[in-house]
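One structure follows; several queries about it will come next.
Every protein chain except one is present and positioned as in the full complex.
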Amino acid sequence: MHAEAALYEPPFPSDKPRRPGWLRRHGRETAALALLALLLFPFLWMVQLALRPAQDAFEPGLLFVPTLDAFHALWQDQFARSFGNSLLTSTLSTALALLIGVPAAYALTRWRFRARRHVALWILCTRMAPPIAFTIPFFLALRWAGLLDTVWGLTLIYLTFNLAIVIWLMQSFFAAIPAALEEAAWIDGCGVWSAFWHVTLPLTRPGLVSTAVLCFIFSWSDFFFALILTRTQAVTAPVAIVNFLQYDGWEWTKIAAAGTLVMLPVVAFTLLVRKYLVRGLTAGGVKD
Amino acid sequence: MQMPPALAPALPAGEAGRHFSLPSRAATPAPAPAAQPSWQRQQRRSYGWGLYPALIVLALITLAPLLTLVVVSLTPLSLTDPAGTFHFRDPLGNYRQLLNDPRFVHSLWVQFQLSSVGVTLQLLSGLGIALLLHGRSPVLGAVRSLFLIPMVLPPIVVALIWKILYTPDISPLHQALEALGWPLRSLIAHPDTALWAVVAADTWQWFPFTMLMVLAALQMIPDDPLEAARMDGANRWQLFRFIVFPHIRAVLLVCALFRLIDSFKAFPLLYVLTNGGPGTVTEVTNFYGFIQAFNFSFWGYGSAIALVMLAGVFALSALVSRLGRDGGDDAR
Partner (left out) sequence: MNFDTPGFPVYNQRTDLELSTKGSAYDVVNVTFIYSSRWINSGWLTPLDDFIANRNLTPAEFDINDFLAGARAPETGADGKLYGVPWTAEVTLAAASRFDVLKSAGLAFPDTLDDFSRAVQTAHRKERAAGFVTDNHYGWTFPPFLQAFGGDVFRKAPHDLYPTLDTPEAIAAADYFARLLRDFGPDGAVSYTADQSLQSLKSGRSNLGIQGQIYLSQLADKASSKVAATTAWGAVPRGPAGRFPGSAVHGLGIPVGSKNAPAAWQFIAWATSKQITQRAVAAGYGSPTRRSDMQSQVFAERQRVNGYDIARLSSDAIDLAAKQGHMKYRTVAVYPQIDQQINKAIELIVSGQKSAAAAMQQAQAGALAELKRSGIAV
């Protein structure tokens, strides 16, 4: 971690001979924290809503006795199950999308065949699949295949939007790596894919991790497909939250508590992998 | 497989780092000097192995539903009488109806406004915040992850939070503004401001997408050109314009494309905040299609709307990606 930090240099360093004032040195961080507080205000307000007793949900005052009632109620509501389903589905679909999509993105970048642009555009189109209109065919197909209300069925359907993201995003990252690097490896006898694995992929680690995070997020927050294609077994967290919009009243504290919980794994995951979001070992570049 | 010895010394930073060549159009892969024709064939086959699985999977899960969509849009299928309404007596009936449907035409205009303004705002704010956060510091490192929160919340929760924030009686924002002496009327209840209120909530939710991608791209910019330019006396703006921006251009384009496509699918915010209203001022095409298909059970008509939308998004994406390509430095 320290080695990486030493190799890392921000693009606009202020390396003046005299030590600049505190604000100058920490201006960026201060601004970032201030902006964070401002932008995250709606979220913070939701968290405090989760800690309020149910009847005081919208009291104007800022003072209240925090309580974990909402979280308890969630647990009893079997929210844990839908939470687990979300976790499973998102992880599986991210892994699958990366597995299939990253090699495809690489091939699309390096292999200059004639129909390249058209294929790339068509792949982009698959993301345009309007959930509204595609749900009925998916519903009927999954029902016929016996995959309705299963984690695998949902994972398969999530590939519709995740594959396109992986392919297009990774394409833009692979394109930034000069082919000269791989050619050097080929000269030395590496095959296409082993050069890819040993040379190209490590260089695009920030891009890869970011894409994985995004895939995870998109699968995690999908609502429409989960609504139509699950019943009770594979129901995911976003759909479970709608259950708190009861006929006779919306359970706001539970909604807020669920929102807080649902957000935690992804943010935790991102915090964990944040060092991989930083540039990898080959900061120096390439010798021609 | 072991790293070939010739490659090992080239990788770590050091003297080698100074001789960096920018990725440019010149970097089209030329066959290695010792290439034989079979290498090219082998190469092509290898690439094929990488590409075909993805294409097959995509074809399976998108072509079949697409076909269904096209077929259904040629019928007046209504779920209240599936057997009786599944016929092809008037294949273009739905499309004719679309042309004469003022509500549909209006929804296109609303969609245009939402997409154009929304995507622009998301790109700009994501870019700006990414540039701000691109620095060496443990604080910034952690803050970067926290900024992802709006995108990570389930869309339905985001919609519900903003619904409260936009309800004057219980919203802390409105109450704070009122305490400061600037009372604000309900934004989602007024036709002039409803759409922009939705755009604001949408931007809040999705700016992290651009931010995350731009940050990753910024990380991948090599140091040497920046070093060199700085030593030549370039200021920040010049650094950005001539070195940084070309590098992140490709990623920005992809972000724009994806946000554009997703903006056509926008649903939870509209459903919870305004339900397409008041009246139809926030009724985008996707929402209108939803109402037709799910509330009225007119699947044929809903499918026709979806197809028209698909065609529009396709054309738009082709246009945007071509603009990006022709516009200059393209490493592809």
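For this structure, a couple of remarks:
Here the chain labels run A and B in written order, and each chain numbers its own residues starting at 1.
In this text, a contact is a pair of C-beta atoms (placed from the backbone, for glycine too) under 8 Å apart; a residue touches a chain by one contact, two chains touch by 3 or more.
What you see is a predicted model; the values in this text were computed from it and never measured.
From the options B:Trp39, B:Phe86, B:Phe112 or B:Phe294, the residue with contact to the chain not on display is B:Phe294. Between the chain not shown and the residues A:Ala50, A:Ala97, A:Ala195 or A:Ile228, the one that touches is A:Ile228.
Taking the whole complex into account, chain A touches the unshown chain at residues 54-55, 58, 136, 139-140, 143, 148-149, 227-228, 231-232, 239, 242-250.
Think of the hidden chain as still there; on chain B it touches residues 78-82, 163, 166-170, 185-186, 188-191, 273-275, 277-281, 291, 294-298.
The rule is simple: only the chains that are shown with their structure count from here on.
The centroid of the Cα atoms in chain A and the matching centroid in chain B are 14 Å apart.
Note for the complex: chain A touches chain B at residues 5, 7-12, 28-29, 31-33, 35-36, 39-40, 42-43, 45-46, 58, 60, 100-101, 103-104, 106-113, 119, 121, 123-134, 136-138, 141, 156-157, 159-160, 163-165, 167-169, 171-173, 175-180, 182-194, 198-199, 203-204, 206-207, 209-210, 213-214, 217, 220-221, 223-224, 237-238, 241-242, 250, 252, 255-256, 258-259, 262-263, 266-267, 270-271, 274-275, 277-279, 281-288. Chain B makes touch with chain A in their complex at residues 1, 3-7, 10-14, 16-17, 19-21, 23, 27-30, 32-34, 42-44, 46-51, 53-55, 57-58, 61-62, 64-66, 68-69, 72, 129, 132-137, 139-157, 160-162, 164-165, 170, 172, 175, 204, 209, 212-213, 215-224, 226, 236, 239, 244, 247, 250-251, 253-254, 257-258, 261, 264-265, 267-268, 286, 289-290, 293-294, 299, 302-303, 306-307, 309-310, 313-314, 317-318, 321, 331-332.
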